[in-house]
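A single protein chain has been removed from this complex, and every other one stays in its place.
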Amino acid sequence: MSKEVELDCMGEACPVPLIKCEKALEGMDVGDVLICQIDHSCAMKNVPEWAREQGHNVEIEEVDDGEWEVIIEKVK
Amino acid sequence: MKKFTDKIKSDPYYKAWLKEAWPYLTGAILLSVFQIVSLAAAGSPWGVSGTLANWGAWLYKLVGGSVDKWYYFASDAAQAKLAAGPLQDPGTLRNLGLIAGALFAVLIASGFKFKKIKTWKQIVAAVLGGLLMGYGARIAFGCNIGALYSGIASLSLSGWVYAAFLFLGAIVGSKLLVKYFM
Partner (left out) sequence: MGDQPQTANSEGGIRRSTRTRTRKKKKNQIPLGILAFLLIVAIGIILSLTVGNNVALFWLLGSVFGFILQRSRFCFTASMRDPYLTGGTNLTKAVLTAFAVTTIGFAAIKYGAFTRGLPIPGQSYVVPISLATAVGAFMFGIGMVIAGGCASGTLMRVGEGFGMQILSLFFFIVGSLLGAAHFGWWKLNFIVRGPSVFLPDVFGWVGAVIVQLFIIALLWIAADKWAKRKNVSDGH
């Protein structure tokens, strides 16, 4: 059974959300899903871009004005 | 109004131009275009941090200080600029415009949110980072815009020297950030 991890990056400035995601993904297994909550508009662009470049599946959901969830499925 | 904005929200051009983030390359080209406009129309490239020293002088005056004897503000031009006040200072209006333009950009994308400071670490990082940037920019003739971007584009060797040491500083800053500020 794959697990789902929530990561609270609200109020964090770049590059903290990306580093936190990187660390969280390291400790996860293939198939696990990481949900990163962010409210930094730059992280909303660079976290998904970075994750896609790493080869993971990525979706972005706009949760509220200026708040997003970046959903990353670990692929490798 | 509601119907109108609902229609805007689902419009593909609105989404591509005003809602979703542009590619970095689009930003690079447009910034270049308006840098060139700045030099051609205003006679001067874009700069940001020199103006912040003037803001400092005005704030210092508000609390009773005086910079009249300082070497940095000693020239007649600097004195005249300080005497004329913020409203007459083009650089001040450009910096305020930058804040306004960014605010407009997030509002039109329906993405504005006030983000409170969350931890003590952020306070220390903001204070220390701000002081280092302010001091560094003054002695090195500018920030990433005036000394780096405009410097290099003005075919000045100083821009490249600035870039090299900026890069070294960014590496040290990254190490500090990971170790102490997150």
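A and B are the chain letters, set down in written order, and residue numbers restart from 1 in every chain.
By our rule, contacts are C-beta pairs under 8 Å (C-beta built on N, C-alpha and C of every residue); 3 or more make two chains touch, one makes a residue touch a chain.
As the structure is a prediction and not an experimental result, all values here were calculated from the model.
By the touch definition given at the top, subunit A reaches the unshown chain through residues 4, 13-15, 18-19, 22, 33, 35, 41-42, 45-46, 49-50, 53-55, 57, 59, 62-66, 71, 73, 76.
Assume only the chains that are shown with their structure count from here on.
Residues of subunit A that touch subunit B in their complex: 10-13, 15-16, 19-20, 39-41, 44-45, 64-67. On subunit B, the positions that touch subunit A within their shared complex are 21, 106, 110-113, 115-118, 122, 177-178, 182.
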